[in-house]
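Following this message is one structure expressed as structure tokens.
With one protein chain held back, the other chains of the complex are shown just where they sit.
== chain A ==
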């Protein structure tokens, strides 16, 4: 009877499209009849919903006087499906066909098995598109990944596929793979349709704009280990274990503070080159934009059981913090300063007060999975690594002098002696 209600709306209000509303309703009916829970992630609708969120939360069942959200004429509406909540049964598609839907499935390799030698699972569905009349539903399949986050795959068409099935370029999801926190959901009634949405639409939209995910280069990492067999000594195993737990602790601490960070220097190289911690690296390196600096960082790490080992520079210039982890493994945090055409971080030699500057081309941040953690890395990783380690970064080097080895190091003068007490603190 709802449908009848809105059919009238169609005539009365121009620019409204009840086709979309009908298709969404049919789609939701189809999925609920197969007990498949989905939630709305359409950024345009969530944007509208976010404006009225208080009202929608307070009246989860209220009838709507007009079709506000699902009637704006669009080519498609986007929903999310958690892979583990359904059984991949063919029945869904047969019912869909009977209801008049045409559907398209985009499958690809399972990235959770990609890191592994020679395993071939079945390909997994990444996206579905259900089309009825002039409207399409884009259903994005989310998978749980190690590191307690959700992942969706890229949408890539295979050769034989109908490239005009929907205007693929306009889809909001699928240009890149994405990483998301597991959302809290809220069941609401909007436009007389019962639908689940992320509890906090605005933070979901925020997350969406920075969701791009980079898979580790597993194949290249395997090739690397062919060339340079992995160090399987007890020391290496122990160091990796400590580095991993230190990184987990650092991520927890910084995430709690809401400070964005990324894998830098040797840790970044380890991820990019071998998808693992480099066993002879002896420390864990993180980068943070100086604009994200918070005074709480030092006390927070101390509280987490990581005492400050040294602090070089100051917030205005060349800040660098180092914390002492378990047995000699240390955590280095470099702060990065953004200029118009490059980004840099600083270094300080304690005994001479000499300053160094490490230059990087501009970069943005992407998510990745590393040692069972969802962390940021520079999206333009190759440039970042090459700036730091030069074109020979693929060859492991055991002796590394941070003052001369990096290819992007520049002398940057000397700290004035009267500032030494402040800019060179060693504990």
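Just so we're on the same page, a residue touches a chain if its C-beta (ideal position, glycine included) is under 8 Å from a C-beta of that chain, and two chains touch if they have at least 3 such contacts; residues count from 1.
Keep in mind that, in the parts below, contacts and distances are computed from a predicted model.
A.B. asks: As a check of understanding, state which of "MICOS complex subunit MIC60", "Protein O-linked-mannose beta-1,2-N-acetylglucosaminyltransferase", "OSCP1 protein" or "Leucine-rich repeat-containing protein 58" is the UniProt name of the chain not shown.
C.D. replies: Answer from the UniProt record of the missing subunit chain: "Protein O-linked-mannose beta-1,2-N-acetylglucosaminyltransferase".
A.B. asks: Of A:105, A:172, A:212 or A:241, which sits in contact with the chain we cannot see?
C.D. replies: A:241
A.B. asks: Give the residue, chosen from A:113, A:257, A:290 or A:409, that touches the chain omitted from the document.
C.D. replies: Residue touching the absent chain, from the options given: A:113.
A.B. asks: Can you work out which residue in A:52, A:97, A:338 or A:372 touches the chain that's missing from view?
C.D. replies: A:372
A.B. asks: Against the chain that's been left off, what residues of chain A make contact? List them.
C.D. replies: The missing chain touches chain A at positions 84, 87, 89-91, 110, 112-113, 115-122, 144-148, 232, 234, 237, 240-241, 372.
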